[in-house]
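Apart from one protein chain that is not included, each protein chain of the complex appears where it belongs.
In order of appearance the chains are A, B and C, and numbering begins at 1 in each one.
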Amino acid sequence: MTKTNYFRHRLDEELDEMAAGYIGSWAEDKRLIDIDIRVNEAHTLMLYKQGVIRRNDAKKILEMLKLAREDWRKGKFEFDREDIDVHIATEKYVIKSGLDIGGKLHTGKSRNDQVATDMRIYTREQIVDILELLLDFISSLAELSNEYKGDPMPGYTHGQHAQVTTVGYYLLGYAQGFLRDVDRLLNAYDRVNLSSLGACALVGTSINIDREYTADMLGFDGIIENSMDAVSSRDFVMEVLSTVTLIMTKLSRMAEDLIDFSTYEYRFIRLPDRYCDISSVMPQKKNPDVLEMIRASAGKTNGLLIESAMGTLRLSTGYSKDLQPIKKNLCEAVDIVKPSITLMEGILKGLEYNFDRMREVIEENYVTATDLAEFIVQNKDFSFRESHILVGELVKTAEKQKKKLKDLSPDEISKISANVLGKDIVISKKELEEATDALLSIERRGVTGPSPVSIERILKSLNPGIKKRREDIEGIKDRLKSAEERFQKTKDDVMG
Amino acid sequence: MTKTNYFRHRLDEELDEMAAGYIGSWAEDKRLIDIDIRVNEAHTLMLYKQGVIRRNDAKKILEMLKLAREDWRKGKFEFDREDIDVHIATEKYVIKSGLDIGGKLHTGKSRNDQVATDMRIYTREQIVDILELLLDFISSLAELSNEYKGDPMPGYTHGQHAQVTTVGYYLLGYAQGFLRDVDRLLNAYDRVNLSSLGACALVGTSINIDREYTADMLGFDGIIENSMDAVSSRDFVMEVLSTVTLIMTKLSRMAEDLIDFSTYEYRFIRLPDRYCDISSVMPQKKNPDVLEMIRASAGKTNGLLIESAMGTLRLSTGYSKDLQPIKKNLCEAVDIVKPSITLMEGILKGLEYNFDRMREVIEENYVTATDLAEFIVQNKDFSFRESHILVGELVKTAEKQKKKLKDLSPDEISKISANVLGKDIVISKKELEEATDALLSIERRGVTGPSPVSIERILKSLNPGIKKRREDIEGIKDRLKSAEERFQKTKDDVMG
Amino acid sequence: MTKTNYFRHRLDEELDEMAAGYIGSWAEDKRLIDIDIRVNEAHTLMLYKQGVIRRNDAKKILEMLKLAREDWRKGKFEFDREDIDVHIATEKYVIKSGLDIGGKLHTGKSRNDQVATDMRIYTREQIVDILELLLDFISSLAELSNEYKGDPMPGYTHGQHAQVTTVGYYLLGYAQGFLRDVDRLLNAYDRVNLSSLGACALVGTSINIDREYTADMLGFDGIIENSMDAVSSRDFVMEVLSTVTLIMTKLSRMAEDLIDFSTYEYRFIRLPDRYCDISSVMPQKKNPDVLEMIRASAGKTNGLLIESAMGTLRLSTGYSKDLQPIKKNLCEAVDIVKPSITLMEGILKGLEYNFDRMREVIEENYVTATDLAEFIVQNKDFSFRESHILVGELVKTAEKQKKKLKDLSPDEISKISANVLGKDIVISKKELEEATDALLSIERRGVTGPSPVSIERILKSLNPGIKKRREDIEGIKDRLKSAEERFQKTKDDVMG
Partner (left out) sequence: MTKTNYFRHRLDEELDEMAAGYIGSWAEDKRLIDIDIRVNEAHTLMLYKQGVIRRNDAKKILEMLKLAREDWRKGKFEFDREDIDVHIATEKYVIKSGLDIGGKLHTGKSRNDQVATDMRIYTREQIVDILELLLDFISSLAELSNEYKGDPMPGYTHGQHAQVTTVGYYLLGYAQGFLRDVDRLLNAYDRVNLSSLGACALVGTSINIDREYTADMLGFDGIIENSMDAVSSRDFVMEVLSTVTLIMTKLSRMAEDLIDFSTYEYRFIRLPDRYCDISSVMPQKKNPDVLEMIRASAGKTNGLLIESAMGTLRLSTGYSKDLQPIKKNLCEAVDIVKPSITLMEGILKGLEYNFDRMREVIEENYVTATDLAEFIVQNKDFSFRESHILVGELVKTAEKQKKKLKDLSPDEISKISANVLGKDIVISKKELEEATDALLSIERRGVTGPSPVSIERILKSLNPGIKKRREDIEGIKDRLKSAEERFQKTKDDVMG
């Protein structure tokens, strides 16, 4: 053999060097190497079990794979530019033991099914990681929600004061929202954790392989039956990327809120210094860099999603190199979402609240105007629309006089009502005060809305919900662990 | 009241006319009006049940809503530019009966919770529609898969001939892929079919409402408990849009294949004329316009997904007008995916296959080279890599001589092997022929891969899978129908 | 002829009805019909001039086209579902005069070059419109900038108070930014205003046409020479869409600022009521709906850009139906950007500023800390980094004592400096006051930065810049107008 690259025998030229760098995926494959070796081991065990290769061959190959893993961990696994990807590099390592034995590793297996298998293992590991981070975060949100269940804050719609809510209720809404993403990831897991191995290049193989066996060894819950589907599809990645962007989008909204709340204008919260940066010029600055980066990173994950979509758009069926960037996109998205969750949790735990300022804002503006409108409906025989019209006029009047609503006189109110609606109203000072009081506003929400009792009630069902999902994840991990043990035992048995 | 628009009492000016067109959502709201009336009816029944409004008021309001629906159906429901959206228009219609009674419709209800509720109902209806179209399509794929289970076609990777597959197996792969999207939509349904009604503007209401009751009347399976979450979140739309893009991306790949297959160069299929268009200049042209549009429309739905993501990126919590375009995006996506599925099904059913041409292509090119390599592994004591190197050289040689693989002489092969691998091989003419035969190639796949027995085996589990999902959808529809009956009965009872 | 649709003679079946709706572009073609007729007229005149058709034929065709235009304006131009697009519909209208004469309209012309030509005319018209709106807007910004050149406002980085700026300077920055978009559109115009007509379906025609002649008649500045390029390329649309998104992104940032500035927390501005909407529930609300929609619409135009990109990604050369949605995307983008500019201009002109509040904020927070740091550098022999460290400590101290910087005592400052830097500093009360004064801060900027003199200086070059671009646009319009006159005269000559 005069060719240096015995994979390219069919071609007359070596791969162009710039081309090798351009199509290679080593940068992202580095994080797949351990997985790739595992997949090769499982495949080898299966070939032996099926009688496709002899025990001694299997032993030799497994030995080489073990060495490869050790070398990798020691930073001694070297690869050539022409290797392009982890699969070639690993096989070449194994073939150091000879083309006659090492050359059997690739029997009935292709890079096409292997990269899909590697990615499915990597994806499931990342799902488990993200799920655990997310549930920790949700637990923190639930705890903080309980802690701040009685602290009124202005609620916003259209960026303007809407009605009174509580800090606890605000946080609780996010806890419940993120829990939906937990469910989405759990749903996705079922579609991810299926083995592509044995699909070979496109249509399986005439070699007598056992797909269920390798699937079991590698902890998969089943196989992707159609081999063309198995090597062509990346919808399992897209589904995870979609959920990652949903998580990041929620974090981005939360970050926007916290950045606003931490400004001088709002002064609702004080961000922990350790999550802020300074200005190299302006000595007074304390910049919410981490929150800004979380906010911006939602744009990045959305971009990765759309890039991945473009990777398969108008692409004919069957593996094509066009699918490769999706692997990288997944890695990048994972690198964004994991620290984003952790950092947001750290920030929320380290916040200092300025409840006085929130109360001040609630009282000075007209945040309880709806409470007054509803009070009138419940007590004065006005329809809601009538009451809405009346209170609208009251706000306009109060604003022009730079007054609070409760400082309008009953007479004035009566006059305005007659004028606008042709309808009398008798409302006392005390009624006015009570109807527009912030704490009473919350209390009036009863068992729904932002009141402490409502929050407590919701937490009573939320906390078991969190626990249930934790158990689901433990179940997944247990299944993976026991598969790994079976796998290890089988390897040991063969190695003798 | 001198104001023409009694909603704007708090403001000094009417809405600018260009602004009204700019922020209005009438174009898309037209498809929500029936739903919106239903939601108003349910809310009215609840207000009466809770004692918030009197029976006579409830009757009057229900009567007006009924008239509104009738007028709408007759095309007589007129709206002003200043109405902005369906919610204002409906309330204004009801208030024609008087501000004192009609003005009660909006008690304890906001446009914020109502638009979310309307969208959830619309979304669930669309999910059911898409699910039914998709399952019909999958059933057709399964049937066609069975019909063409023994017809060999060249399989492609990298757009090049890879190995022999069958038409049936190709179609089956898509059937299985689309079934995952069915499951995704079913998973999404559970997160969509929860009521936002009663969340009011942001924090619920002090009016004594019953959220569970309206949820039940409207066929929801539960409520979104946190009111801030209920009015701020659009992740339920995003999840559906994500799945729609997955469906469209698969269709786009299928369309790409069929367009290729229908060219003169491939000549594998003949597209039904009724799905093709002509050229206004080139008399011979028959253009696959429908397939091209399906292919391109995946770009559109991906765009709608990303637009919707940008709708909430860096957006503070609480309803903002920024959320409105998401409603329109959903409508557009639905209008794309539904005909796309139906048209693709029609095209697939109307295809004429040119099996002779496919056989010709398989035989003239080297599509069965892998079969030969695997034959050598199984019979000649070569490792796979050795065999791969050898067959690679054989292909190169045959190509240069413009020969088929089976036309290489055993001697030549032996010489090449010795030369490249330093290893002898004795392979007979007959072995060569059998190893490279297309039909035998398929047969050798046994119970996995593109063989007829494999397809039959898969269909045996796929068909019950399809049936199971059909039952799930019937279950959903039954629940919705019985809710509707309860709703109707309650209305009748109140109306007397 | 038994076929109802004589275009489809080559095919055996009529177009499927759902398919016709799916691939048809009537919705967007409605705005192209007038242009399409013009293009047909120019083509007809050219065919006559070249001797391809006789004068009587030309007259008849021009007559029918005139009728078509009149019918269209009266709403009487009817089209069938099978017409698919404006080009077929127009030709069918002309052929009402007989297949022998009307059938000559399409000689040497295809829908492929015609749709590209129509789009180029439409695009150039839209560019001119947008340019005029944009220059009006920039002029308003420049005027407002001059009006508010001396009004201090806090400048922000990272959403936090950075340094003192002026309202005028803030607005001026946008004027200069938008002027770059004007230049981009002017650059794009040169690449848009080239004729595709005569490229025919793909490779031109053997008919003796004159491409330069029709280009001239239609006001184009030249032709796209390569016919394959002419029918395949849509980069001219992409370039315009890109610039539209740049405009919208700037508007989106401005909208974000104004929404923030109009909150109770900032209270810097009061939005004109006519650009705000109310809440149907919360009587006190005044919602910045128009600004929110501008903000969100940047997401839409970005989406349209990416959709259009996906329309050509991985698409083989030559016209394909995949290009059609780009036409629609362009129309939608134009419908967004035009009112967005006008509405933003209206809002800015109608703003009421609360300068007192801005001063208050500047004085109460540490917005002039950098001024103090620079004062120390300039007067006390501290390096900037030393000064930055010192003032950083001063801010920390002042904040803890709830003091302003100017209220720190010289002694305290001296002690802190010694402590932190091991360096003495003597700074008087008066120095401290002057260094941290907002108006002096602006004044110190001299001829650069947010000072009135700087703004006046910049306006002295900006205003001629605006004028220059207005003249460019007038030049474009004059050229188009004189082409139109030549065109009209030629038509009249032929019609006799």
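Observations on the structure shown:
Quick note on the criterion: contacts are C-beta pairs under 8 Å (C-beta built on N, C-alpha and C of every residue); 3 or more make two chains touch, one makes a residue touch a chain.
Model, not experiment: these values are computed from the prediction.
Shown as candidates are A:S320, A:N365 or A:S441; the residue that touches the absent chain is A:S320. Note on the undisplayed chain: of the listed residues C:S25, C:T90, C:N112 or C:T490, the one touching it is C:N112.
Annotation: of B:L315, B:I416 or B:I473, B:L315 touches the absent chain (contact as defined above).
Against the chain not displayed here, subunit A makes contact via residues 7-16, 18-19, 21-23, 84, 87-88, 91, 106, 109-112, 200-201, 272-287, 289-290, 292-293, 295-300, 302-304, 306-307, 309-311, 313, 320-325, 339-340, 342-343, 346. Panel shows subunit C; residues 1, 6, 9-12, 91, 95, 99-108, 112, 155-159, 162-165, 169-170, 172-174, 176-177, 180-181, 183-184, 187, 191, 198, 201-207, 211, 224-229, 231-233, 235, 238-239, 242, 245-246, 249-250, 252-257, 260, 295-296, 298-299, 302, 305-306, 309-310, 312-321, 370-371, 374-375, 377-378, 383-386, 388-389, 392-393, 395-396, 420-421, 441, 444-445, 448-450, 458 of it touch the chain omitted from the view. Mapped onto subunit B, the interface with the missing chain covers residues 157-163, 259-260, 262-266, 278-289, 292, 306, 310, 313-315, 322, 361, 364-367, 369-370, 372-373, 387-392, 394-395.
Just so it is clear, only the chains that are shown with their structure count from here on.
Each chain gets a centre from the mean of its Cα atoms; the one farthest from the centre of subunit B is C. Measuring from the averaged C-alpha position of subunit A to that of subunit B gives a distance of 23 Å. Per-chain Cα centroids separate subunit A from subunit C by 35 Å. For subunit A, residues that reach two or more other chains under the stated contact definition are 157-159, 162-163, 260, 306, 310, 313-315, 370, 388-389, 392, 395.
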